[in-house]
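Excluded from the complex is one protein chain; the other protein chains are retained at their positions.
What follows is chain A.
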Amino acid sequence: MDSHAAGSSSGGSGDGAAQPRRNSRKPKYSKFTQQELPACKPILTPKWVISVFVLVGVIFVPIGIVSLRASQQVVEIVDRYDDACVPAGVTDKLAYIRNDSIPKACTRNLTITKDMKQPIFVYYQLDNFYQNHRRYVKSRNDGQLRDKSKASKTDNCDPEAKTVDGKPIVPCGLIAWSLFNDTYNLIRNNETLSVDKKGISWKSDRDHKFGSDVLPMNFQKGPLQGGKILDSKIPLSEQEDLIVWMRTAALPTFRKLYGRIYVDLKENDTITVQLENNYNTYSFSGKKKLVLSTATWIGGKNDFLGLAYLTVGGICFFLAFAFTLLYLIKPRKMGDNSYLSWNRATLGR
């Protein structure tokens, strides 16, 4: 793109110099008001176009390769267990999950496909659970979560605002009420792997959004239990599962961090997972999955970014090549004044 030092323009309201002593009412000249500020006037030429595409390609392809490699290095094991953990012979899944007298313990076996270096992250993934529905997102009271003195404030929390006898529920609202309550116990070679559940939530949530003096009160006392029951002796800022759950997800398929394992896992290790299949996803055909994953500088396993960079870089190289070919085969001489209409016999458009 070419630059010009200043717009070339002859004086606009050039008054004749015929009467030099007359008071002129011509406004004072300034580059700003006469729109003659120094300016860059980019013009697209084939050279610039080709260079831009080559530059974008040269930047994007290496980034794509690096991102893709980082994503391929992540080892991720996903195990869906909500249908497999229903005992054989049970046809009414909803009745099964609601019946407290049926034991919900379930054992799953995971095989590690590649060496996994610590820290290994344990997630639970839910499908078809709309945490981003407007009524659901609204159903919480941030003031109550933060401040002990606001315990009785339960606006927006209906229907989980107060108990039947009118006492306020802390934490109120549907988000807290539907807290995920499956638990996982991971065992390798008869040795329990300890899952560190501290520090799984965001620090700003722990420090500023959930009070360290706010204790759960009257929680899950209603006729329908939606999820986990909270220990009423532990303040909210230490209830990390609740904090992680209340940071609502963006889409109906989401993962939330359950804990971290600080042990290396080797290829072909068998991890036995003793889980409690408590959470009801059967009433809305949701899915529950347990995920074990490592993480690199780019995060978890997602080839999309790497592939997208490679695709766009490739497209740019292709376009650079195509424009080079067009330029060589059909050079359109820029500045060829014969193209201008007033130089041509007929006024062409």
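By our rule, a contact is a pair of C-beta atoms (placed from the backbone, for glycine too) under 8 Å apart; a residue touches a chain by one contact, two chains touch by 3 or more; residues count from 1.
Quick note on the criterion: contacts and distances are computed from a predicted model.
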item	value
Per UniProt, the name of the complex member that is left out, chosen from "TATA box binding protein (TBP)-associated factor, RNA polymerase I, A", "Universal stress protein PHOS34-like", "Aspartate aminotransferase" or "P-type ATPase C-terminal domain-containing protein"	"P-type ATPase C-terminal domain-containing protein"
Option touching the unshown chain, where A:Gln35, A:Gln72, A:Ser212 or A:Ser232 are the choices	A:Gln35
For chain A, residues in touch with the removed chain	2, 4, 7-10, 12-13, 25, 35, 37-46, 49, 56, 60, 63, 67, 74, 76, 119, 121, 123, 125, 130-135, 137, 142-143, 146, 202-204, 208-209, 247-257, 260, 293, 295-302, 304-305, 308-309, 312, 315-316, 319, 323, 326, 332, 334-335, 337, 339-342, 347, 349
